[in-house]
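A single protein chain has been removed from this complex, and every other one stays in its place.
Per-chain residue numbering starts at 1, and chain names A, B and C are given in the order in which the chains are listed.
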Amino acid sequence: MIGHGFMGAAHSQGWRVAPRFFDLPAAVEMAVVVGRSEESTRAAAEKWGWAEAATDWREVIARDDIDIVDIVTPGDSHAEIAIAALEAGKHVMCEKPLANTVAEAEAMTAAAERAAAQGVRSMVGFTYRRVPAATFARDLVAAGRIGEVRQVRAEYLQDWLSDADAPLTWRLQKERAGSGALGDIGAHAIDLTEFITGEHVTRVSGVVETIVTERPLLGEGIGLSGTASAERGAVTVDDLALFTGRLESGALASFEASRFRTGRKNALRIEVSGSAGALSFDLERMNELEFYDATAAETELGFRRILVTEHDHPYVSAWWPTGHMLGYEHGFSHQVVDFVAAIADGSQPHPSFAEGLHVQRVLDAVQQSSAQGSAWLDVG
Amino acid sequence: MIGHGFMGAAHSQGWRVAPRFFDLPAAVEMAVVVGRSEESTRAAAEKWGWAEAATDWREVIARDDIDIVDIVTPGDSHAEIAIAALEAGKHVMCEKPLANTVAEAEAMTAAAERAAAQGVRSMVGFTYRRVPAATFARDLVAAGRIGEVRQVRAEYLQDWLSDADAPLTWRLQKERAGSGALGDIGAHAIDLTEFITGEHVTRVSGVVETIVTERPLLGEGIGLSGTASAERGAVTVDDLALFTGRLESGALASFEASRFRTGRKNALRIEVSGSAGALSFDLERMNELEFYDATAAETELGFRRILVTEHDHPYVSAWWPTGHMLGYEHGFSHQVVDFVAAIADGSQPHPSFAEGLHVQRVLDAVQQSSAQGSAWLDVG
Amino acid sequence: MIGHGFMGAAHSQGWRVAPRFFDLPAAVEMAVVVGRSEESTRAAAEKWGWAEAATDWREVIARDDIDIVDIVTPGDSHAEIAIAALEAGKHVMCEKPLANTVAEAEAMTAAAERAAAQGVRSMVGFTYRRVPAATFARDLVAAGRIGEVRQVRAEYLQDWLSDADAPLTWRLQKERAGSGALGDIGAHAIDLTEFITGEHVTRVSGVVETIVTERPLLGEGIGLSGTASAERGAVTVDDLALFTGRLESGALASFEASRFRTGRKNALRIEVSGSAGALSFDLERMNELEFYDATAAETELGFRRILVTEHDHPYVSAWWPTGHMLGYEHGFSHQVVDFVAAIADGSQPHPSFAEGLHVQRVLDAVQQSSAQGSAWLDVG
Partner (left out) sequence: MIGHGFMGAAHSQGWRVAPRFFDLPAAVEMAVVVGRSEESTRAAAEKWGWAEAATDWREVIARDDIDIVDIVTPGDSHAEIAIAALEAGKHVMCEKPLANTVAEAEAMTAAAERAAAQGVRSMVGFTYRRVPAATFARDLVAAGRIGEVRQVRAEYLQDWLSDADAPLTWRLQKERAGSGALGDIGAHAIDLTEFITGEHVTRVSGVVETIVTERPLLGEGIGLSGTASAERGAVTVDDLALFTGRLESGALASFEASRFRTGRKNALRIEVSGSAGALSFDLERMNELEFYDATAAETELGFRRILVTEHDHPYVSAWWPTGHMLGYEHGFSHQVVDFVAAIADGSQPHPSFAEGLHVQRVLDAVQQSSAQGSAWLDVG
């Protein structure tokens, strides 16, 4: 595993727990964690249960005893590491976004496709696909339970920037974070839409903006929790994106990615409206899926709240009995399970780098549309 | 109409509005309202749209041009007025509770049965039966949509006594109010249970109590909104009742009537659990009924929120299009509609006085059970 | 009252009931209802309780004993009737949309402003403003309880066109209906946004479209409930509109008006996100308002479900005690109350014709933006 921030913790938990609940086709060993600083990487290794700590990722991917490389570094280093690892014949799991630019994502996708021809697998970490309710929503759509998709509403709502005096952390500086609400959370809304409907977004029109453009600087050497200083600096990433996309079938999907929806903490929500039913999901109630069957008798129509904790729901039987809830990190185990299975049976795990590239192209098109007065633009 | 308090307003609205939305089999005229004080009765007549005001109810029921008597006085006068009216050949609608004592309710029921033999109709005002969602719940049970009834939970929760300094109004004095939470709101929970399941409560065990036993007295001559004085007086009615009832089928129903469920304003709730499904209703969301169909596929099980506003739902087609909400007073129009229809076609409207009497007997048995250490007692 | 369709029923109920629950400063008489057909107008007069029926509105507005004209005809006749009535010195309540074209709405507004100088009042029927929860939301924003408005999401979702075989009624034909989802329900979303925030939409970008473009024709002479024939005709109004608006303060509001949101029956929803809190309303739960106070302790943050049925909530004290629900038509009584009060005290009731005109201009700009590839356009 290369990198050991917040995503490192989540991925480590996935690797550690998956073999305890699922029968993996191959044994998994948590071999090496790689970071820049020797000290903090060693601490991470101990804390997260990796056998070794290392500081040079090139050395690690050159090792014969390493089969899988899991990349959880910031987006600007994904391309270099992933391409090198693929070329070294390592299976690669890469945290989303695939890259910070479309060009990099294209190069990575090309590398992934060359590697695939050699039996080397790759996958992007859009983990919310593997929340059981989301996978089950995909299954219901695929089974025709809501008929033809007519319309989609997808939103990812947070509120941690509502306060104009929230400090100017590195996440609000473009050169370090790469992207703002659009790239960071909007990407999930796009991926989930494409995953559940089985359709690509082909054209977009939208607006991306920064609501609060200046925020208090943090004092020197102070982290996220530092006291803000009186001075203010420019916020250089977006904090709100509103856009509309055309799906392959012609249906319209409307999107929102916002960090100003006061009171909404982590509301990745999607509602898919079809000719014969509808589905509604909210990550804040991730163990539930609302399903409306329009073919019921008129007097018995209604959204039903399905607790997605039954034995036959995706991934659920490996865990606890009916009615016992799963949490955020279970998706990371499911990701490990599917990735290891794909490696073992030689299939392509989803989402592929090509799918990750497609999401990057949508993000790119939205930004260009915004710059051109919300003109409709084709996606890549 | 005899009486003109809060219930008088609701009943007047029922009589006024019903003919505008429903095709009644007979024209209805709002003839006379009767009260004790000439002045306030005249004001009520004008405010609520009655043609005349009168102060002697005996004179009014003796009039030939009066066909229907609607009784909305306090419970202690119901028996005398209703029996006289029935004997005078008037159809009688009587607000719940049917009477303050079982003996009175028995006499009224006997009178109602004698009158019925002459084609004179009578009915008790348990209006919540006629909320469309409640009537529809009854229909679903009757149609076998939830299978055999296994268990019932019924509760009526309010919170206006949570504050220990809420004043000692007449409603908290037995000699004036007759009963507390049990008789006033518990009666609705019992009636709704019997209506929806189609079964009587046959035995009970429970506890009735007064949580706050002393409250500030109101200053002299001051009404509900008066300022409380420093002196305190005894609360002489119950403010909480918890009891269990056995239904005819053998199933258990558990009941609660409380004025201490902080934050619950008017939560008459009932959940009926059956062998093939379940129903859940809450008066605070009176346009909705939750329905669980246990025969659905395992992965698609869930309570569905039915908006009971479709054309084919009970009473709804007379009002507004799908998705337009009804409120508290619509039940009073439905009551008028059904009562007038029963008079016109010579059928027995529900709930009959006999049904009202049965509820009184359940209330009585609960109070006796409480006095006997929650012993199980047969109902009447 | 001129016209007597669905809206005629609702307005009649408003006029009939308002004086029974509110103390109006002037007595109201339901004098004349006007329609094209003598027979059906006479039936409407009887059904809805109007003293007379008439077929020539010009004669009626010429009568000295008429003070108020309530217009509930289709939009294409609003301008002619309203202007004539205002010039005849009658106070005018006009159902929304103010008119079918901006030009007509401008003429009406000019007439209203001339009339106002003579003490003649006019008002547009955006009745959802007067749902207590909506008025209370406006009050909370005005009182600063959510701080500065950062963002608005407003949507009006229905599903009666989800079925591609729903028949081609007159509501789907432009020459008769004037507008589709945008004008009919989107107008409410715009008005509610402007009412609650106290801000105008100044610029828009969006897309308006028709998802199902051909539908079965109805057999000859058959109405809404007729059997569909095998032949299909063109749907000539939109059934989906997605747009973004810029408010005066600079905040963005995103809008949706759809008749394809399967399972949503009448979901006029608005969420206003502010720097110190947020509000969320859904017409399908019209007695509730969700309020988030961002100034609470971190551990106690959360949307609270306010039952808007307390004595001090707008309009509520005239009706029932705490916890008793209001329904769809109560807003029509509130509208009467405020209109009569404004006439009596010589103030301008809201929304004025100018406000109605503004909404028309927003609708017009959205349609033009859609025609120009979602380009941003100034509103009027």
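Simple rule for what comes next: contacts are C-beta pairs under 8 Å (C-beta built on N, C-alpha and C of every residue); 3 or more make two chains touch, one makes a residue touch a chain.
Fair warning: this is a prediction, and the values are worked out from it, not measured in the lab.
Peer 1: Thinking of the complex as a whole, which visible chains are touched by the chain that is not shown?
Peer 2: Every shown chain touched by the left-out chain: A, B, C.
Peer 1: Out of B:29, B:59 or B:163, which is the one that touches the chain we can't see?
Peer 2: Spelled out, the listed residue whose C-beta touches the missing chain is B:163.
Peer 1: Taking the entire complex into account, which one of B:55, B:254 or B:368 touches the absent chain?
Peer 2: From the options B:55, B:254 or B:368, the contact with the absent chain belongs to B:254.
Peer 1: Which residue, B:301, B:342 or B:366, contacts the hidden chain when the whole complex is considered?
Peer 2: The single option touching the absent chain is B:301.
Peer 1: For chain A, enumerate the residues touching the unshown chain of the complex.
Peer 2: The list for chain A reads 6, 9-10, 12-13, 16-17, 20-21, 47-49, 158, 160, 265-267, 283-287, 307, 309, 319-330.
Peer 1: At which residues does chain B meet the chain that is not included here?
Peer 2: 146, 150-151, 153, 159, 162-164, 205, 207, 209, 211, 240, 242, 244, 251-252, 254, 256, 258, 260-263, 271, 273-278, 292, 294, 301-303, 373-376
Peer 1: Pick out the residues on chain C that sit against the missing chain.
Peer 2: Contact residues on chain C toward the absent chain are 136, 290-293, 298-307, 310-313.
Note that only the chains that are shown with their structure count from here on.
Peer 1: Could you find the two chains linked by the most C-beta contact pairs?
Peer 2: By number of C-beta pairs in contact, the leading chain pair is A-C.
Peer 1: Give the identifier of the chain nearest to the protein's overall CA centre, each chain being represented by its own CA mean.
Peer 2: C
Peer 1: For the two copies chain C and chain A, is the contact made of the same residues on each side, with over half of the numbers shared, or of different residues?
Peer 2: same
Peer 1: Using C-alpha centres only, name the chain that sits farthest from chain A.
Peer 2: Most remote chain from chain A, centroid-wise, comes out as B.
Peer 1: Report, in whole Å, the distance between the mean C-alpha point of chain A and the mean C-alpha point of chain B.
Peer 2: 54
Peer 1: With centres defined as the mean C-alpha position, give me the chain B-chain C separation in Å.
Peer 2: Chain centroid spacing, chain B to chain C, equals 35 Å.
Peer 1: Send over the residues of chain B in touch with two or more other chains.
Peer 2: Touching at least two other chains: 307.
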